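Moving on, here comes chain A:
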Amino acid sequence: MTVGHLITLSGVLFTIGMVGVMSRRNILIVLLSVELMLNAVALAFVGFGAWRGNLDGQIMVFFAITVAAAEVAVGLAMVIALFRLRLTVDTDRVSLLKD
Partner candidate 1 sequence: MAFLAWVTLLAPLIAAITLLVRPRLRGSSGGPKLAIFSVFICAATSLVFWLFRSETVTTSFEWMTVGDLTISIGLLVDNLSTLMLLVVGLVGSAIFVFARGYMKGDPSIGRFYAKFALFVFSMLGIVLADNFLMMFIFWELVGASSYLLIGYYFEKPSACDAAKKAFLTNRVADFGFLLGILMIWSLTGSFEFAKIADAVKDGDVSGPQWQLTLAGILIFVGAMGKSAQVPFHVWLPDAMEGPTPVSALMHAATMVAAGVFMIIRAFSCFDLGVGATALGGASMFIATTGGVTAFLAATIALVQRDIKKVLAYSTLSQLGYMVMALGAGAYSIAMFHLTTHAFFKGLLFLCAGSVIHGCHHEQDMFKMGGLRKKMPATFWCFTIGMFALMGLAPLAGFFSKDLIIDSLHQKHLVGLQIGATVTAALTALYMTRAWLLTFFGEYRGHATPHESPPVMTRPLKFLAFVSAVIGLVFYYGHGQDYLSAWHGKFAGPLHMDPTIAVVSTVAGVVGFLIALALYKKSHRGGEKIVARFPRLHSLLVEKYYIDDSYHWLVQNVQQVIARGCRWFEEAIVVGVLVGWPVGVTRWTGDRLRRMQSGRLAFYASCFVGGVTILILFLYTVAH
Partner candidate 2 sequence: MGWLGLVVLLSPLVACVRLFFRPEKNDNDKEAIRRLAIGHVTVSLVAAVLMWFFYKPDSDERWQFLIDVSWVETMNLSFRLGVDGIGVAMVLLTSLVIWAGCYVSCSIKDRVKEHYILLMALVVGVFGVFLSLDLFFFYFFYEMAVIPMFLLIGIWGSRAAKYSKEYATMKLTLYLTAGAVLALVGVLAIYSETGTFDIRALKAHEFSESFQIAWFPVIFLGFASIIPMWPFHSWSPIGHAAAPSSVSMLHAGVLMKLGAFAVLRIAYEALPDGASYWMGWVGVLCCMNIIYGGLVAMAQRDLKFIIGFSSSSHMGYVLLGLATMNTTGLAGAVFLMFAHGIMTALAFGLIGWFYEQTHTRVVDDLGGMLKKLPFIGTCFIIMAMASAGLPGFANFASELLVILGAWSSGGFALAGTDLVLPYWIPVIAAIWGIVISATYLLRAVKDTWLGPENPRWAELKDAQTKRQKAPFVALIVVLALTGCFPRLIVDTIKGGVRHLPALSKSVGDAEPVKGAER
């Protein structure tokens, strides 16, 4: 297990999340994918921290989790508001800005 392996694993997870964001229309799953991407980044942080031999990476992850919690809270709140307004969670149907 080298740092290269850790970064690659983080990259794989990030890519999975990315594909999820790009290809799914259910906004809940899109949000879920974003969470996966965030976790991938967290993994990369911890991996680099372990490689460098200090704790800064872990502290970054700590903050990242905090921000992620906030993001999920607000994001899900918006999903609820959106569903209440438009009765859909389909991202393709939420395109008012287009016109």
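Picked so that all candidates are chains of the complex that A comes from, given by their letters.
A few notes on this one:
By our rule, a residue touches a chain if its C-beta (ideal position, glycine included) is under 8 Å from a C-beta of that chain, and two chains touch if they have at least 3 such contacts; residues count from 1.
Predicted, not measured: the structure shown is a model, and the values here were computed from it.
Per the touch definition at the top, the candidate among 1 or 2 touching chain A in this complex is 1. By the touch criterion stated above, chain A contacts candidate 1 in their complex at residues 18, 21-25, 30, 91-92, 94-99.
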